[in-house]
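Shown here: the complex without one of its protein chains, the others still in place.
Presenting chain A:
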Amino acid sequence: MRLPKLITVALAALLVAMPLGAVAEDLQMWERSGGNASMVDELVRAWNEANPDRKIVLTYIPHSEMVPKIAQAIASGEVPDLMGMDLIYGPQFEDAGQLEDVTDYFKDDPTLKTASPGHIQVATYKDRLYGVPLYADVSVLFWNKLLFKQAGLDPEVGPASLQDIHDMAAKITALGDGNYGYYLAGNCAGCNIFTFGPLIWASGGTIEPKDAADEPLTGDNLVKVLEWARMMHKEGLINPANQAENGETFHLQFGSGKVGIMGTGNFNLFLLKEQNAALFDGNVGITFLPGLEKGKVASFAGGDIVTIPKGSKHVKDAVDFMKFILSDNVQVESYAKLMNLTTRADMAKNKYFEADPRVQKMAEALDVARTPYTLKFFELINSPQGPWLQMLQRVYYSDDPIDQIIADGKAQMKAIAAE
């Protein structure tokens, strides 16, 4: 029997229009694009190899479009099964009730106990768990041992306080030839919360308000840290060209070999391998970001959490993926083997990291790291229009009184938190 022509055409059109995902029972996963794509690719590859009957199809979303894209997906009801998201946005989506509560799935899971505390903190809302770490970035302090030697400094001893950074940076800047002692990005809010924020935390200060009732920018030493940053600029210990840095070339700065000391992330070490082999091969020192006093350190725990949006069709499989990436074998054979930080502290001691103590040091930074917990992180901190960058730019490049700058920053942050 021949089908009428119209029906045949309609059926053919339907088959063409039908998404492949609807035919196969694959899980759809979204992740933001960025420097950790190779890590996430590896996790998905390992999962797909172990689970051929429930593969994950991974789609990358441009980093800057991540939040709007997820919000649009939620509004339209077309959500993926798994969602990797910048961990700082976790509380916003948890508060909105858009993520699956996975607390009960993990109640007897021992791996969670050693998972990165910063990630778990932002994945938790009102004592319920909504995600687990996907990957971790931590900020640490790099120093260039080649420049330290040239400046007559001990290349094996890094700075342990803000005063140390100042004194060492002064000697390195004195070398001339385009060398500068320290690095601060002048036009990048994210770079500053990642590398300058910990200097405030390590000195006992706070930055963002948790909610409308919370006081932002507190701590007796906050003024001193900001004065230190202004002094570093006024004394010319920071390259004036850094004022234009909006984050695009941040990752290339230390590898230029012209920066003595710089707050950066674990990702920078392996970029260095390609960019400046002479520095990578034994001439990079790594320590924690210090505060005003010696012995006080801090770090920013960044990276992504993986969550399950409400409306996912494969919640159980998605939870299995979460457990899979926290398992011992994946922590060592996927994360550590690729020289990415393990997302569980107890897995940091492994055969791959032991071969390079610098990676070990960075992995330890997770223990002293913090992640801001706020429902309005982008507006308060990450936005180029936000009060955080505005405040720092006035500190770095103006002569406005520091007290006034802090007061203005507080007022702006409070107004945003109160909305």
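For the reader, a short list of remarks on this structure follows.
Convention: a contact is a pair of C-beta atoms (placed from the backbone, for glycine too) under 8 Å apart; a residue touches a chain by one contact, two chains touch by 3 or more; residues count from 1.
Keep in mind that, in the parts below, contacts and distances are computed from a predicted model.
Choosing from "Sugar ABC transporter permease", "Glycine--tRNA ligase beta subunit", "NADH-quinone oxidoreductase subunit M" or "Glucose-6-phosphate dehydrogenase assembly protein OpcA", the protein name stored in UniProt for the chain missing from the display reads "Sugar ABC transporter permease".
Considering the full assembly, A:243 is the residue among A:163, A:243 or A:360 that touches the omitted chain. The residue from A:30, A:47 or A:93 that touches the chain not shown here is A:93. Checked against the full complex, the candidates A:74, A:207, A:272 or A:306 give a single residue touching the omitted chain, namely A:74. Summary of contacts with the chain left out: across A:150, A:163 or A:390, the touching residue is A:390.
What chain A contributes to its contact with the hidden chain is residues 64, 67-68, 70-72, 74-75, 92-93, 96-98, 186-187, 241, 243-244, 246, 248-249, 376, 378-379, 383-385, 390, 393-394.
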